[in-house]
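Omission of a single protein chain aside, the complex is shown with its protein chains in their original locations.
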Amino acid sequence: MVVFLIRRLLAGILLVILVASATYIMLNFTGSDVARNIVGETATPEQAMAKAAELGLDRPIGVRYFDWLGTTFTGNLGKSWFNSVPVSTTLLTALPVTLSIILGALILSAMVSVVLGSIAAVRAGWLDKSIQVGAVLADSIPGFLVALILAMVVAVNLGWLPATGFVPFQRSVVEWLRSITLPSIALAFGATAATTQQLRGSMLDVLRLDFVRTLRSRGLSDRRVIFKHVLRNAAPPALTVLSLQFIGLVGGAVIVEKVFGLRGIGSIATSAAVQGDAPVVLGVVIVMVVIVVAVNLIADLAYGWLNPKVRAE
Amino acid sequence: MISTVEAPSGSHGGSGSPLLSIEGVTVQYPSKGWRKPAFTALKGISLDIQPGETMGLVGESGSGKTTLGRAVLGLAPVTAGAIRYDGKVISSMNRKERRSLSDEIQVVFQDPYTSLNPALTVLDILAEPLMTAGTGRAAAEQRVTDLLEQVHLPKDAATRLPREFSGGQRQRIAIARALCRDPRLIVCDEPVSALDLSNQSRVLDLFIEIQERTGVSYLFVTHDLSVVRYISHRVAVMYKGEIVESGTADKITSNPDASYTQRLLLAAPVPDPERQAVRRATRQQFNAQLRMAEATGQAN
Partner (left out) sequence: MTIPPIDGIVAAPAGGNIARKRHVAVQVLQDPVAICSLAILLILILVSVLAPFLTDQDPLKSSLAQTLAPMGQEHLLGADGVGRDVVARLLYGGQTSLAAALVAVGVAFAVGLPAGLLGGYYRGRADAILAWASNFMMAVPAIIVLLVVMAAVSQSTYVAMVVLGLIVSPSVYRLVRASVVSVREELFVDAARVSGLSDARIIRRHILPVVQAPSIIQAAQIFGVSIGIQAGIAFLGLGSPNEASWGAMLNDAFANIYVAPLLLLWPGLIICLTTASLALLANSLRDILGGSRKRTQRHLERKRDAESSSAREASTPAPADYAPVAEDVLLVVENLKVNYPVDGGRRTVVDGVSLTVSRGQVLGLVGESGSGKSQTAFSLLGLLPPEARVSAERLHFDGVELNSLGRGAMNRLRGKRIAYVPQEPMSNLDPAFSIGSQLAEPLRQHLKISAKEARTRLLGLLERVGINDPARVYDSYPHQVSGGMAQRVLIAGAISCDPDLLIADEPTTALDVTVQAEILDLIRSLQAERNMGVILVTHDFGVVADLCDRVAVMHTGKIVEAAEVRDLFANPQDPYTRMLLSSTLEGATPRPPLNRKPGVPNSTRPNPALPNRAQTA
């Protein structure tokens, strides 16, 4: 298990380097003249060249790449080309926003899908059917449309929850919860639907297995058999789906943040990508991939905990 | 064929030269884990089968009996030794050369549920090997009709799907597929162990009937001593990847020499309460002696 985790960790680090490098190279092949964008249309060509020299853009790409790789390894993500704020500062203010809504969505998905998935698996008939169809529909509708609908109805028309803005946890727990509720729900929609479908399917598979009958033959109640034994055995595939959905959540956050006017990682990524602010884009990419790697690692640990066969290997 | 080696005797079917000879064959599976040793399924097995003969291969799970059958079929990696068919070394052939053997060596698997593609009709299943060999559609259909008759299935079986047949009938279909190209050797991997008692003896009789008509040889893998006794001319007993004893069916199933074969024989219950009570007592006594022998052996 330890060897396995170390290998996953190394693979994760390699992934971060690969993705960041690919991004770096792609950003450097953009057709637009970044220095010109920064100094503006009215500036002289000399001013633009001076800016390029200042940012080190006049050097060959190979030199620039290894220079960047070296500094990044020391943890220094550089400064924005446009406003000269250190990238790490920008990310640190934005990270709590994004993490709040992603984690909120994750917890929500896990809880709701366990409830709905078990009900659908155990109860045949219309309840099962409607949960199934509901899950298929919820899975199909793009998350940001859900976000738009929620923003319009719950926030604008009914005025129950704030439509925009983020309140940090430290300032007020209640306000923090209120500010992340709608974005989290919007984000959780698709992930919940997918996980519910998987959990229902794998619970039905487990219910067919012989040991379920044997457990019942020992006089254990149906409730105990289902919620202790069946759920435990059906959880690993559902967990895999949830961890894959998490990657989707990270992407979905980008759009949901825009709908709810949140200054999170996503909105920073969008504006930096449009401007061509390479250091900021790179910083965002690195942080996001690190988060994904970390979550996958946690999922692996949970998988091992749920499945003794994996744990032993 | 580069790897083909002509046997000294040359021509086939000749005086006493075996159809199949297995010479010191070892099968090793590379381990999946990291730095784990490879798994050795067979350790230097030697065996031969004459034309028209049934060689029974009996053993418990993990004995390697199925692996030996798969090695003959080219489905298991032979890491040492050689398998000769009709004088030619076939164990080192590549996939393409191997295909040329398909009208010589055929197979009937244990599980009649997974050995037939559920999506194809019986006609498609049986015509496939024929058409691969270049037989035309009409000729293939005629041949399928003949084959169904040979295995005692009705003609209209051709248009149906495997799932419409019982286990015994599916096994007949599998036998028909093996017979398609008139092979001279059929590897039978536990072909009757998934069947009901009454079907078991019928299918075994079918195997014997076909053998007497066509002179085909069988390598007959099974865990059941009474099956092996009924169908085999000679029997080899396998245990942990090795052959512990071989001989005529009568000798092995009535009066074996190896203590493992004796244990196997005594463990099989007889369908007769009185005789079973005797056999049980003998077994318990025999096992007690074995344990004592082991204990004294360890003490020394």
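Think of it as A and B in the order they're written, each chain with its own count starting at 1.
Please note the rule applied: a residue touches a chain if its C-beta (ideal position, glycine included) is under 8 Å from a C-beta of that chain, and two chains touch if they have at least 3 such contacts.
Computed from a predicted model, the values in this text were never measured in an experiment.
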Touching the absent chain when the full complex is considered, from A:R64, A:K79, A:R178 or A:R216: A:R216
Which residue of B:L20, B:I105, B:V221 or B:A236 touches the chain not shown here: B:I105
Candidates A:L55, A:L161, A:A238 or A:V292 - the one touching the absent chain: A:V292
For chain B, residues in touch with the removed chain: 13-16, 50-54, 60-61, 73-75, 95, 99-103, 105-107, 109-111, 113-119, 128-129, 132-133, 149, 152-156, 159-161, 163-169, 174, 177, 180-181, 196-202, 204-205, 208, 211-215, 223-227, 229-234, 248-250, 253-254, 263-264, 266-276, 280, 283-284
Touch residues of chain A, complete complex, unshown partner: 11, 15, 18-19, 23, 26-27, 29-30, 132-133, 136-137, 139-145, 148-149, 152, 156, 205, 208-211, 213-222, 229, 232-233, 244, 247-248, 250-252, 254-255, 258-259, 269-270, 273-274, 276, 281, 284-285, 288-289, 292-293, 296, 306-309, 312
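Here is the rule we use: only the chains that are shown with their structure count from here on.
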Centroid distance [mean C-alpha coordinates] between chain B and chain A, Å: 55
